[in-house]
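One structure coming up, written as structure tokens, with questions to follow.
Note that one protein chain of the assembly has been removed; the remaining protein chains are unaltered in position.
Chain IDs A and B follow the sequence of writing; residue 1 opens each chain.
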Amino acid sequence: MNPGLFCILAVLLVASALSVILQPSPIRSALSLVVTLFLLAVTFLLLDAQLIAALQVIVYAGAIVVLFLFVIMLLNLQEEPRVMARFGTQCAAVLLGSLFLLALVRFAVAPLRPPASAATAGMAAAVPPGFGSVATLANLLFTHFLLAFEITSVLLLVAIVGAVVLAKRRLV
Amino acid sequence: MNVAPISWFLILGAVLFTIGTIGVLVRRNVIVIFLSIELMLNAVNLVFVSFARQLHSMDGQVVVFFVMTVAAAEAAVGLAIILSVFRNRETVNVDELNLLRW
Partner (left out) sequence: MHEAATAATQVNFLWLIPAFPALGVLFNAFIGNRTGKRPVSLVAPGVVGAAFITGCYAFTQVLSLPPGSALVQRLWPWIWAGTLHVDVAFRIDALSAVMVLIVSGVGFLIHVYSVGYMAKDTSYARYFTYLNLFTLAMLTLVMADNLPLLFVGWEGVGLCSYLLIGFWFTVEANAIAGKKAFVVNRIGDAGFLLGIFLIFWNLGAGVHSLSFSEIATHAKAIPASTLTVITLLLFVGATGKSAQLPLYVWLPDAMAGPTPVSALIHAATMVTAGVYMIARLHMLYVLAPISMVVVATVGVLTALFAATIGLMQNDIKKVLAYSTISQLGYMFVGVGVGAFSAGIFHLMTHAFFKGLLFLGAGSVIHGMSGEQDMQKMGGLRAHQPITFWTFVFATLAITGIPGFSGFFSKDEILAQAFASPHGGPWLWTLGFIAAGCTSFYMFRLLFLTFFGECRADEHTRHHIHESPLTMTVPLMILAVLSVVGGYVGLPAHWLSGNVFGKFLEPVFGATEEAHLSVGTEYMLMAASSAVAFVGLAIAYLFYIKQPGLPFLLAYQAGRLYELIYNKYYVDELYDFLFVRPTVVFSTWAWQIFDLGVIDGLVNGTAEAVEVNSGLWRRVQTGNAQQYAVSMLLGATAILAYYAWR
């Protein structure tokens, strides 16, 4: 990807992420999250992950965050005077967070071991044809990752049943 | 050809992850905490896709696929729990939900 394009996207992403955590109103946080998700979808597109980008918009932004919005509306929350935790907790969180970030960045910048295939792969090299397409992804899902696929479907079933039971008004 | 190196993407992912973490630790409203968790998950997705692009391997994207599925399931169940808690306790502020104490 073009570095300049990357920088623009990065700045926007960070801004919307900060907005998610800093907005006092939950609705605005949710909407900031939608923006973040869209920007991420664009990033995915530019990283040759077309299906993932599509799924990001459809599933994440289109279903999950909508669900969040439903619940926020349902609860009909009032404005809170305090939205953040105690000052002590804030300090600890920011401090620890920066330390954590530093550690992660150190790994990001210089890997512990050099990567295995250096020559043929790399961000600069072109991807093989069909990379990131539906066909390739589906192929993998139904061959190498079949077991995980099936288990995930069971997981979804369990989640549905669980959500229904938990959200019932009265015990059955 | 000028291309953004992978480390940039990784740093971006790290930053988004950290922002999400701080959000979890700092906000009182449990729904906003959930949103921050979703943010963390997305940062991880970004890292996976970057590596898939770097290593020319579709496995990274398959993982992202599963992460999204699980995130969806988790969000559904989590919100159901929040609803249930709200009905009993009339509040969604985590520092008021501290019954499991000494």
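Rule of thumb we're sticking to: a residue touches a chain if its C-beta (ideal position, glycine included) is under 8 Å from a C-beta of that chain, and two chains touch if they have at least 3 such contacts.
Given the structure is predicted, the values throughout are model-derived calculations rather than measurements.
Touching the chain that is not shown, out of A:Ala93, A:Met123, A:Leu140 or A:Ala159: A:Ala93 (per the contact rule at the top). Taking the complete complex into account, A:Leu104 is the one of A:Ala10, A:Leu47, A:Leu104 or A:Ala159 that touches the chain left out.
Considering the full assembly, B:Val24 is the residue among B:Val24, B:Val49, B:Val63 or B:Leu83 that touches the omitted chain. In the full complex, subunit B makes contact with the omitted chain through residues 21, 24-25, 94-95, 97-102. Within the entire complex, the positions of subunit A that touch the omitted partner chain are 85, 89, 92-93, 96-97, 99-100, 102-104, 106-107, 112.
We adopt the following convention: only the chains that are shown with their structure count from here on.
Taking each chain's centre as the mean of its C-alpha atoms, subunit A lies 6 Å from subunit B. Per the touch definition, subunit B reaches subunit A in the complex via residues 1-23, 25-29, 31-32, 34-36, 38-39, 42, 45-46, 49-50, 52-56, 58-59, 61-62, 64-66, 68-77, 79-84, 86-87, 92-93, 95. Listing the residues of subunit A that touch subunit B in their complex gives 1-3, 6, 10, 13-14, 17-18, 20-21, 26, 29-30, 33, 36-37, 40, 43-44, 47-49, 51-52, 55-56, 59-60, 63-65, 67-68, 71-72, 74-75, 77, 80, 82-85, 89-90, 92-94, 96-98, 100-101, 104-105, 107-109, 115, 117, 120-125, 127-128, 131-132, 136-137, 140-141, 144-145, 148, 152, 155-156, 158-160, 162-167, 169.
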